[in-house]
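Only a single protein chain was left out; the remaining protein chains are all shown in position.
So, chain A:
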Amino acid sequence: MTDDTTRGDVRLFGIGKTYGAFTAVHPLDLTIPEGSFFALLGASGCGKTTTLRMIAGLEEPTTGTVHLGEQDVTALPPYKRPVNTVFQSYALFPHLDIQENVAFGLRRRGIKSVKKQVGEMLDLVQLGDKAKHKPHQLSGGQQQRVAVARALINHPRVLLLDEPLGALDLKLRRQMQLELKRIQTEVGITFVHVTHDQEEAMTMADQVAVMNAGRVEQLGAPADLYENPRTTFVANFLGSSNLIEAEIAAQNGGTLALKAGDGKLSLPAARCSAPTTTGGKALVGIRPEKISLAHADDAGEIPDGRNRLTGRVTATSFIGVSTQYVIDSPVCEGLEVYVQNVERDGRLAPGAEVVLHWNPEHTFGLDAAQAIDAGVEKVETDAGEGVAA
């Protein structure tokens, strides 16, 4: 769509927003590559929506500038920015029918013959037969698609999506995720998607910026973020992680040897974002699905060179494709282990003594100076208090 000679990246330079004494967004630099599907991920109150609104021009940054390609748009009001937004509650105009909602942006730019474009756009979102309906006659998913069509028809340089799927039920949300991804691939416009749903961010986005308390914690491709979290927040917020407090015993070559209680663990030095001085503390991280379980009686069959910890099963839950175990180990309580249900070992019931073992390559190291439970999803009551996280 954008055949400009200049690159159409969205670039934020030191952009920040404060409300009185409260800092919603700490000055941050971010480059969103042209044509990418970019997700801003974080709990509510982390500043992701404020960041999005500053790109849209709906919020004035306290510091910093916003560039679209070569153009500094910081001072431009929203109606002069080549950017469109899909609002959280869709914000469709209730007094206009679907066709006029979609045509709104075109008409404001003085385009008279909108019928063909509107028709094509409604076909793209599969709502061609609803042109004459009023928004309230449509279901949530259909309204959502109208909101996307209304924004996309203007061929914006960037499409901003503010939790567009938040109001939909789970099944519809999964469907719309694929739908949005398909549309993005089809039109090739840069999408900036704000969400608190880590699964949504990972399935849809090419790049994810994980935000926490007004800062970008980590930026990268979903798989990279998942495999190599650099902070405890990212490790816990994206999926779940077992974090074990350990002491660095030695460093030989590219491998760190750590001591956790009487257990010995090793991890590749390259995967440790903590300072690697011998005698220092670090958090050893391992994803639950990367751990294998063996009953204590079979401990001898575990190959050498694997990280191992002993523990006792305290709870199991069977969820079809896998079984989740909670294991208390002397070095760390409440370790989570997900085991695929290929060959189920009947002895692994609560109370059983087990050995956890995994490939050291899958281990990551984090700075022990951080809160170990940052980003852990709390029970559903924490809506809105994410600021404190």
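What we mean here is this: a residue touches a chain if its C-beta (ideal position, glycine included) is under 8 Å from a C-beta of that chain, and two chains touch if they have at least 3 such contacts; residues count from 1.
FYI, contacts and distances are computed from a predicted model.
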Taking the list "ABC transporter permease", "Sortilin N-terminal domain-containing protein", "Sodium:proton antiporter" or "Branched-subunit amino acid transport protein AzlD", the UniProt entry for the undisplayed chain gives the protein name "ABC transporter permease"
Looking at A:T85, A:Q142 or A:T310, which residue reaches the missing chain? A:T85
For a quick check of understanding: of A:P77, A:G188 or A:P350, which residue touches the chain that isn't displayed? A:P77
Given that one chain is not shown, which residue among A:T50, A:Q99 or A:N154 touches it? A:N154
Residues from chain A at the interface with the omitted partner, ascending: 56-58, 77-80, 83-85, 87, 89, 91-95, 104-105, 108-109, 150-151, 154
